[in-house]
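Got a structure for you, questions after.
Missing here is one protein chain; the remaining ones are kept as they sit in the complex.
As written, the chain order gives the labels A, B and C, with residue 1 at the start of each chain.
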């Protein structure tokens, strides 16, 4: 067993800080890397050490394997935590770490390769007896093959990139006439995004629920699951809101799917924290979708209901420690919901909104957690993910959690950039969401309420008065003849005494 | 049953906001009151409505019963939440509310009177079979009586004000020669502080632990306890750090004391949230100390380990709802610690430090909660309590909680005023505290480590460089002849590109 | 002093009727409000009106007199349209306005630069004086061809609204 003393975090943003927090709690020194755009990012200021890694585009910085390894060696880091995204599912990087004698906090390069390729992953799961979505056995060789397969499994189908992720290289086909053109389009998109045009075909599940299971495995053969996360509220195939427990789940199905997730992990000798994603239909049939061989963005809701710090477990597993709990020690306590806050304009097709953050008020109090990284005056770089933070709440019941999320969203104020906060608030007031009655088409199906003008009577006249006073205030700063108005003298208008009606 | 729709919060600071948060979660409208010093306090900005209540001194504002009742009626509030301090244990106020048909969120005036008088409370507890500290049966009539009692129970003894609280009107007597003068001093202090010079005498417990039990009782005769809080880390008889579970506690003692607490509450027909404070000695003998008939400052640690929102329960009980859980449904999950952050100088005998808050960084992430009220630019008024906020962390184990508290204290930055943060950090590093080996004399006993200079190698030269650059920056702003140095142009020094070594 | 304020699609007249420290009487589109208004220099407003508590954040735009306002859950685009703004608007609409011989300042400000002297010939549309108000510099142009008869201001002078700056012959 190898006590880790210093960890390089090969990432930026909220997840870099998330990892560093646990490191500080464990008295582990932290090494940050930063691109040219990130010199003043919070992860640089939070870390014990920080080194420049390259130009702003990630290909020249956060994806620069050579440079990152060089920094790790220079700083004497024992281990590298890759976070999510960037190099977190890059087998070459994991292999380089092994070669250099640096602990890669994640699974083996072999597992990353195997689970990173959707066709290989599907094969492995079928062999382990995990249900998969009906479809091609592997990459399709021709459009003709596609047509034949589709005759077998029936329409609608989904064409997917073998190397894919994040919704890229995906095409839904409802009519036979569209098969050929859709296969071509998916191929070219896949080629552009991943440098690999292999695609495969899957039956398309109507009213699908995206439900995933968190698993954790040590180096001694112990594997447990930490229950499900319901991730069906998505926009453009990107998750927006996650919750646990899933409103769809039954105790029997949880048990069955949890065991399937553990079997899936064991089938590939998985080590570390990972996630098995499933599609579940309205009849509670479930199908293996893919495995993420890293920490997920939405891991905090699992932490909250189980009480397990997943980053701490990742580090302990990487050190060779056995898990200090078994499946029967784990319980879901209460209900947790996560909302992702993006710098984007929900009223304008979720267009990213870069810019300078003017002011932030974080929501606080009982049952509220935020994992973020931006601060007042911070200029959100245009090069990376538009996610500003994650707002996680917990309640004894789902109703309490929803009420608490509404309260937290009320408190959360980020000005200067457009954010998804208002949109998230509308979801928390949506009747279907409140009933737990939703699938991955939630946003399209509830467009009217989610995108519509709010009916709240807003204090428009008070805004007018505020702007007017600010105007008079600035005016009197340039003109001493302005006798009508006495401007504010300090942060808060300082007058000898405060008047009251 | 009476659904409450609007609550007036007869308080200020963090507890006013704490109560309003739960109100927002329950869709209850909130009414703030504010003194002249509090026009820009956060509770005024957080509430739905806000009304001026009087001049800055609390006697003219937050203690002004007539004015508060008037505002409650004007705003149409159904109920008043008194928070802690101010009118929270004022029986006349509770009585006035009842007369005016406003729900007082707390116990009946009769119980407030009975438990507010330490001698009456002690009597009631003895009758209910709860152990009390040996001492006088009631108020002592003369110094001669004091001398006789002391002969009976033995020295050392504590002389206490009957109407007391917060350490006022208390005297420890170790030698017989000091009895007469100490009784006189306690009397005059009690008279000045509470307008009542009645005092009583109790045996003084060496190495005492201050352990309290949270109880909750509805209007239908259901009473439960929510386990203990260990509150022995105190300075000048004021709590500084609280935790639950108590490191001293055993499962048997918890069960026994919990039942005693429930019996104590039932003996006085208690309704609402309340706290039974006990002294526990090293041999695990426990004695009733007093009952607080209100929410405690340290209630969040109980909320965290039980998952119960105590303010929500207070409101539900006040509405006449029965508790929706029984004793056997309650469990302590993990470990919670609270640190109170005061605007004070721990290196200078905890002298209060008023002034303007320059910047705040709140600690965030897994297992961290802050309940505060100050914001950047806020001028802490000189009239009220110097508590800025409460930092509450949770961990699966006590060790994890201590590590997390250290991390959270590292993240917590409040500049512009002196705070107790550094001192709290030293407690989290104190070996006796880490071992759970402490009583109410902890601070005196560990003075050297807690008050001493830190041994951390601090980047003094870097501070010098920072001050130097700020100086050059300001100099170049007033002097255009300053050619040696190119000052910062924006929030972050904006130059065409960022340089890297 | 009344100005117009544009909020979303609405254009409202607003006027300050009375001030007693932080207590203001303001008229918005004819509706009178008594407000207790406190604010910080960087745009945090706490307004109490009829007991209701409003917390508003104003974020200044790059363009002066324009703001983004954040309320409870809403975001508003706000613009102050004062005499200067209307003057500039009209001028832009009509080209150089009527054959006025006097150039006046539509609002209070500070003279940055006077570009002409008495006796100078000027052409229509030529900038004759630059005034700064609220961090913004505005160029004031000759409304017609002519000769400068009198210059009433110099650099760094403070000017009131409707004050004559330059007279042409």
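Assume a residue touches a chain if its C-beta (ideal position, glycine included) is under 8 Å from a C-beta of that chain, and two chains touch if they have at least 3 such contacts.
In this text, all values refer to a predicted model and were calculated from it rather than measured experimentally.
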For the chain not depicted, the shown chains it touches: A, B
Selected from B:66, B:283 or B:461 as touching the chain missing from the view: B:461
Full-complex contact with the absent chain, from A:49, A:143 or A:178: A:49
Hidden partner chain, residues of chain B it touches: 343, 351-355, 358-359, 380, 382-386, 409-410, 413, 415-416, 418, 421-422, 425, 454, 456, 458-473, 484-486, 488, 490-493, 495, 497-501
For chain A, residues in touch with the removed chain: 32, 39-40, 44-51, 74-75, 377
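The rule we apply is simple: only the chains that are shown with their structure count from here on.
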Top-ranked pair of chains - ranking by C-beta pairs in contact: A-C
Chain B-chain C separation of Cα centroids, rounded to whole Å: 52
Centroid distance [mean C-alpha coordinates] between chain C and chain A, Å: 47
Residues within chain B bordering two or more other chains: 39-40, 377
Per-residue multi-chain contacts in chain C, two or more chains: 22, 36, 38, 40, 52
